[in-house]
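All protein chains but one are shown in place.
Each chain carries a letter (A, B and C) given by its place in the written order, and its residues are counted from 1.
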């Protein structure tokens, strides 16, 4: 974990209330897919946790995709090229990248970003990658082309049916009878719950309100599935956990 | 009084910890010498009162000179050309400009700025203007040439003698036996007190910690010299008062 | 959307009003907008005779807040009756007169006098001012004294009486219940938290009065908590205040249990805040799926 003043290379809207920001950062060399950074936004006390969407270890850059949901993310949109941002990272556990025969990547809304680097690296080690992306509507959708250009097969679901399947990502999986050796997923807890009933192997990325992001405050704790005395910090042992590990 | 998003035209250091900022503002057309503006500095709740140093009613610009004494004024230094600033003004009473035979303008430190526009306008109506400026040291001095270029006779005092007379502005006045029909002064209360013992006519500009700057909160109240039931708000009836009006 | 709401003595066009001490008697703001737009006006505290208040400095900034120790500067109840209230009568807006003093007799005298003014439709009993030596906060930190004072004022007031609660107490519910039992028609909460700042150069307190009242956004979570705590225990309405700076803050206070709200400190930062909040409130209610003010009031206790 490093604290670094990272510099904005670009910051542009890519979908409804959704922005992509590219940052220049030494810490890009330490990143792994599925990890997150914790950003200090001027005017706010607590840092904002945002997933790493992709990184470039040679050029020392990384990309985040954020949705404007409150004042902090709103403020992020005002950053201009050349501005600096106080960034803590990389944080948390990551999606393990091992050659598998098949992997199904499932992302809902702002759960989509961490799957992009994951897809890239899985494809690089020869895994066959299918991706299911869920959005509220067509206007909120992003990165569909980007996933396809990587060489993944992409399915889309929207809540109101304006793009792809009408419904949830889990509807797509049922409808298309998608299967895979491993699932890699990030999104709302309800989605993760359903996936756990369908897949025995794989990794799920969780979310929680955080204060420290480094395991010190106990704000983000979840229980072990079996051992009720055992708990995990989503910011430290997580956000990525193997399927079946976390108790809901 | 107007609240306006004014734009930074320039913002540069002109002396030790002292900056001059030129702002583009419609409200420049309403300004009078000796008035102030109340600036909202990002990250701080209360506005910062700063005197108007000069203004240009044709080009809609005005100038402030501020000294970095705390976090708010420090933050002002980071503003770049083109940035906007939430500005309330013009506020308070002003130095009356009438043709007098002679006027002595006395300013100490950040009390110097409001005298600049005052000098300019007094000279324009044919008053003979002598200016005494006091600073901590030579490094902190500013606007001496500017006052001379207006056509005023300028005397300088520094606390440590590195420029002009060693000591206070009141030392210069005594030493040079400066007299004038009217005094116009802005600076520390101690300075104003001494001037009141030497001049019967003229105007003094006071300072106080403010919250609202518009007369609503009663943070900045001073008493009348004679009538103890009478009081004035420095932000509203002041900051400029005739000599002899305010009780210390 | 209809923003009107009726509370004891108060026929409010909307639930937004300036808080006492942060608005003088409205004169400065009347140059900026029509005071008749406001739900009501809580005027500066009145005492039996004129008070100059505390020595300067009287204010200091703190992180997202400010300290004040004005010390109830006001021209005295008679002068307020003679000049300020008749001037305010030129506007179509109910006036809530903030009543203060050092002794029970002071409160009774001011309440009796000022409640006679035709445009004063409610009193706000300031038993919570942290910035005066005697009286003030002392009355507001003990349920028995608070009740005694409320009762005495109720007896002489010709308009409904709201009691302004101090947050500097262990048990806010006990005080709220005590003043309700003593006849209060409503509560206003919260007054300021007692705070202090020290000058690093001199070592002394920044405020001449040493301590001051902390207000502004910093105290909002304390205000919300206290209103939320008190609401289920009283039947009388609450006017909420403490750090309101946006229309969403207004909503949060309504949810907690306030029937109307007052804006204090933020008038200093943005003198147009009250009319702005009034203008924004309908859209904000709609944004969160609410079709009336009533739906918002006390919502956190129902959902």
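Structure notes:
In this section, contacts are C-beta pairs under 8 Å (C-beta built on N, C-alpha and C of every residue); 3 or more make two chains touch, one makes a residue touch a chain.
If you're wondering where the values come from, they're calculated on a predicted model, not measured in any experiment.
Of the chains displayed, those contacted by the omitted chain across the entire assembly are A, C. Considering the whole complex, the residue from A:31, A:220 or A:240 that touches the absent chain is A:220.
Considering C:5, C:19 or C:67, the position touching the chain not shown turns out to be C:67 (whole complex). From the options C:82, C:181 or C:198, the residue with contact to the unseen chain in the full assembly is C:198. The residue from A:40, A:60 or A:225 that touches the chain not shown here is A:40.
The hidden chain makes contact, of the residues C:28, C:106, C:124 or C:252, with C:252. Checked against the full complex, the one of C:59, C:80 or C:169 touching the unshown chain is C:169.
The chain not shown here touches chain C at positions 62-65, 67, 141-142, 168-171, 193-198, 200-205, 210-211, 214, 216-222, 224-225, 228, 243, 248, 251-252, 255-256, 288, 299-300, 302-303.
With the whole complex as reference, residues 1, 3, 40, 44-47, 88, 208-223, 228-229, 231, 236 of chain A touch the missing chain.
Rule of thumb we're sticking to: only the chains that are shown with their structure count from here on.
No other pair of chains shares as many C-beta contacts as B-C.
Among the remaining chains, B is positioned farthest from chain A, on the basis of C-alpha centroids. Per-chain CA centroids place chain A at a distance of 55 Å from chain B. The distance from the centre of chain A to the centre of chain C, each centre being the mean of the chain's C-alpha atoms, comes to 46 Å.
Residue positions of chain B touching 2 or more other chains: there are none.
Within chain C, contacts with two or more other chains are made by no residue at all.
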